[in-house]
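Here the complex is missing a single protein chain, while all its other protein chains stay put.
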Amino acid sequence: MSNIAFVRTEMLPEQAPPASAVGLIGWVRANLFSGWFNTLITLATLYVIYAILAAILPWAFSPTVGAGSLAECREILAESGKTGHFAGACWGVITERWQQLMFGFYPNGSDGVSADLRWRPVLAFVLLAVALAPVLFADKVPSKMIWFTAAFPFLYPWLHWGGSIWGPISALLGFVIGWFVFKTAEKVSSSLIGMISGVVAALVWWLTLSGFFSNALNSILPVGIEPVQSRLFGGFMLSVLIGVIAIACSLPLGIVLALGRQSDLLIVKAICVGFIEFIRGVPLITLLFVASTLLNIFLPPGTQFDIILRVLIMVTLFAAAYMAEVIRGGLAALPKGQYEGADSLGLDYWQAQRLIIMPQALKISIPGIVSTFIGVFKDTVLVSVIGLLDPLGLSNGIRADANWNGIVWEIYGFIALMFFVFCFSMSRYSMYLERKLQTGHR
Amino acid sequence: MKKTVFLGALTVAGLAAGAAAAGTIDDVKARGKLNCGVTTGLVGFAAPDANGEWSGFDVAVCRAVAAAVLGDATAVEFVPTTGKTRFTALASGEIDMLARNTTWTFSRDVDLKFTFVGVNYYDGQGFMVPKELGVSSAKELDGSTVCIQTGTTTELNLADFFRANNISYEPVPIETNAEAQQQYLAGACDVYTTDASGLAATRATFEAPADHILLPEIVSKEPLGPLVRHGDDEWGDVVRWTLNALITAEELGVTSANIGEMSAAAGNNPEINRLLGTEGNLGEMLGLSADWAKNAIAASGNYGEVFEKNIGEATPIGLARGLNAQWTEGGLIYSPPFR
Partner (left out) sequence: MTTVSDPPKEGFRLSQLIYDTRYRSMTIQIVALIGFLTLIFWLINNTATNLAELGKEPSFRFLSEPAGYDINQRLLDYQSQDTHLRAALIGLLNTLLVAVMGCITATIIGVIVGVLRLSKNWLVSRLMAVYVEMFRNVPVLLWIVFVMAVLIETLPAPRAFRGDNATASMMLNDSVAVTNRGVYVPEPLFSRGLGDIHLLGDSSLRFDVSLDLIAILIVLGLGFFVSHKIKQRADHVQETTGDRPTTWYLRLGVVSLPFIVLLYALGFHLGYPELKGFNFRGGTHMRNSLIALWLALSLYTAAFIAEIVRAGILAISHGQTEAAAALGLRQNRIMNLVVLPQALRVIIPPLISNYLNLTKNSSLAIAVGYMDITGTLGGITLNQTGRELETLLLLMLCYLIISLSISAVMNWYNESVKLRER
């Protein structure tokens, strides 16, 4: 018997794919050089990247970090054999002024009057992340944390402006009183009367009594931190402050406006639509002009606000209109069944909103809210146009310093980089949230 | 949820509604701080340093007023204003006085209702051109591109000048001096026009100042001075006479160096004595302490010292006194007598 088998009985060992199809080479071939057209594009792109880097890098790597003035920079560069207009960057200006670009004129202990207080905005910024945690990671953080979140809106400005602790506490009390009155009046009569009387009670408290209350308590038990004038605010601290406060305040306002816009009540709807369309129809810069030139005229004679507060008011109104549209988007994205389901359970309007609609709509809107925040944060550079010292406004002051007169790119580059780092991480984070919050409403 | 951040901030920042009826001087005393409007940054006139300390020619006026009223030259809040916001800030009471290279004009005085208390710098609009252009008069600038700093009377003067001389030009309006300088140096405009002091200050910071010349034409009168609101004459007097005190001090030879000695006791010169409060009661008439002028002068020196320290020939800006010399030396700086 010949022992000839034509059929292979054992498998050949798997061979590695050819070197040109895997690994780095394979990847390069598949992704960069998969055809003549692709190759051409790749080469063109490489050239563009090279040209940009070749223009920027030699300029950026410049041994001028220690220079004390533009003239010194020029000397240093001339010593290393580089002259001319684009010889090299003058990083000395950043070394000298980066703290100012960050904090403006916030007391840093240099004037001998007040101590270095810059830890306060930093702490406020860190606490902001803590306060946001219960909202964003409700599953991972103890639910008690929500109380900190509720108190944070009062803590945040207090850390910046300082002063007596009783100010924010009496402001907080206004809400407590309003809520209390609402509950009582609701039991006695209806929720509508309760709501109106609650709002009125809170307003009365804020406008008349809270001042006496905080002054009285302050004279009995003075607890507080050193107050800081808002004129000293500046730099990125100011941008973040305006952004955070405007978004925080515009959120409730935006919810009200969005509900008003969705409501069946004609007049309420007309007012809300009018407001939203008006604010969205004009550029922020005109609103800032209003803040800087007209707001005092609109208020009772003799009222004095400082400019940062006026800007905050206008930016808040601006953000509220955009927020209203974001939340309206969230409301519209909810399937009708949710509304109908709430109705069929016999919930009234506010119950339905509170228990069914808003939790879902807000959750859907979080990415939109974050991108509104990024937008508002970027728009804060416009305050430089009306003379506030945000990073761009400070850059004018720095360029007017005889030492640094003539500096252009270094400061712009630094400011752009800071904005980029902040906004980019925010937008990445919001994408992550979007994925996480995706609960399948498709 | 968070609406009262404003109210919290309001209370915290201690922003009480100021009673406009009370005089500014009482407001300032009650506040313990002078709110002084300055520019957002102009070399030599007002600019913040790395620690946020403001300094400059205009800033010195603010400090002198603060020293006169409050006895403390550091009791000043500097409010940076732009060309657009400065008048509103003053009219609305956000600032007590404006010391921001502002030209005294009829319409600002009469129509916008401000009181210019005096002139601390006599300026005029000039032109700067690169030397290589070979231009020696502004009348040869037909067809040129002109960089103008906006928000001032500059663009109006320029339009008038070129129109009167029937010359065509291309205006390039620019917000800040820094940007204008950048465009001018890069050749994006042939001519840079603004106040002559600003031109000199700008030229001083160039890499090669000698390559640029200022043309002889001065096309406008720009008396720059501090201003206050109409209708509060007491306050206007305080600012006016503080400025005059600085000027008189230079005229009489009172400097920050010898002022301690001179004000210690009444000397031979009765005007110095009246000025420094060792004789008479000028301070009381103004509603200030007797040593108000002494404080004002001690704050940053007399007019001449302020000039030399901030914009004078020893500084990088290097302005000559010119029109701004004392009247005794052929200039226009002149203070009414202290009596």
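In this document, chain identifiers A and B correspond to the written order of the chains, with residue numbering beginning at 1 in each.
Note that a contact is a pair of C-beta atoms (placed from the backbone, for glycine too) under 8 Å apart; a residue touches a chain by one contact, two chains touch by 3 or more.
The model shown is predicted, which means the values in this text are computed figures rather than measured ones.
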Per the definition of touch given earlier, which of B:142, B:207, B:234 or B:313 contacts the omitted chain?
B:142
Contact set of chain B toward the excluded chain (per top definition):
20, 83-84, 87-88, 91, 107-108, 111-113, 132-133, 141-145, 150-152, 155-156, 158-160, 162-163, 169-175, 179, 182-183, 186-190, 230
For the chain that got dropped from the picture, name the residues of chain A it touches.
31-32, 34, 38, 41-42, 45-46, 48-49, 85-86, 189-190, 192-193, 196, 264-268, 271, 277-278, 280-286, 289-290, 293-294, 296-301, 336, 374, 378-379, 381-382, 384-385, 392, 408-409, 412, 415-416, 419-420, 422-424, 427
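Definition applied: only the chains that are shown with their structure count from here on.
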Rounded to the nearest Å, the gap separating the Cα centres of chain A and chain B is 38
List of chain B residues in touch with chain A within their complex:
1-21, 40-44, 47-53, 74, 77-82, 84-85, 88-89, 92-94, 176-178, 181-182, 185, 202, 204-207, 315-317
What residues on chain A touch chain B, complex-wise?
70, 74, 96-97, 99-100, 104-105, 108, 110-111, 150, 153-154, 156-158, 161-164, 167-168, 170-172, 174-175, 206, 210-211, 214, 227, 229-232, 245, 248-249, 251-253, 289, 292-294, 296-297, 300-307, 309, 312-313, 385-389, 393, 396-402, 405-406, 408
